[in-house]
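As you look at this complex, bear in mind that one protein chain is not there, while each of the others sits in place.
This part shows subunit A:
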């Protein structure tokens, strides 16, 4: 199965939008509250069908994919993810193997070990979720998504509620995953994060596409001013820019 592109068709809310996503790229979806960012991500994850239009995955309509096939290809981390029971990190990460019903035990353990190592959680492997800090918890939840070994990583505001250092470390790990050839699509609130760490930024405004392209174009000062309604100016060097508002 070819997973080279993830095409989003026309959505009634996201009017006139046709987007193609690429593997090996970090794409950030930005926009003010209520712009339709989470809806777009849910559509891309195959959880919600678009009102109209269609989403194609590897050339096939998304809704024609079997649940398990879709689950193995697209890893999705919802906004403010919960863990209902006080699982250990290892057991939590192993939940990511659920879509691989028929895989061997050795293969599953290898994927779990790799995901734990990728998120630097070896020391916390047997610790319970309730005993983790916010940053460790976010990494454990991300490791759960990685354990599925999906081609695509979709995360809805994964950096929310993380402090500066933890957010930077998680962003670095998303970059590592895209360097490994995975497609990474993130809903980001923090425009500076998107500016400095994404390969491509999609800006949504009230359900329509406001900008799409390299961060310096899609998040240019005039776009920020038009979409967010406040005058803003980028300061600093490329890769370490900060947004000065007002």
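One rule holds in what follows: a contact is a pair of C-beta atoms (placed from the backbone, for glycine too) under 8 Å apart; a residue touches a chain by one contact, two chains touch by 3 or more; residues count from 1.
Basically, contacts and distances are computed from a predicted model.
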Write down which listed name, "Gamma-glutamyl-gamma-aminobutyrate hydrolase family protein", "histidine kinase", "Response regulator" or "Iron ABC transporter permease", is the UniProt protein name of the chain that is not shown.
-> "Iron ABC transporter permease"
Contacting the left-out chain in the complete assembly, out of A:71, A:146 or A:162 | A:71
Which of A:63, A:86 or A:107 sits in contact with the chain that's absent?
-> A:86
Footprint of the hidden chain on subunit A, which residues?
-> 42, 45-47, 67-68, 70-72, 74-78, 81-88, 91, 95-96, 98-99, 101, 144, 148
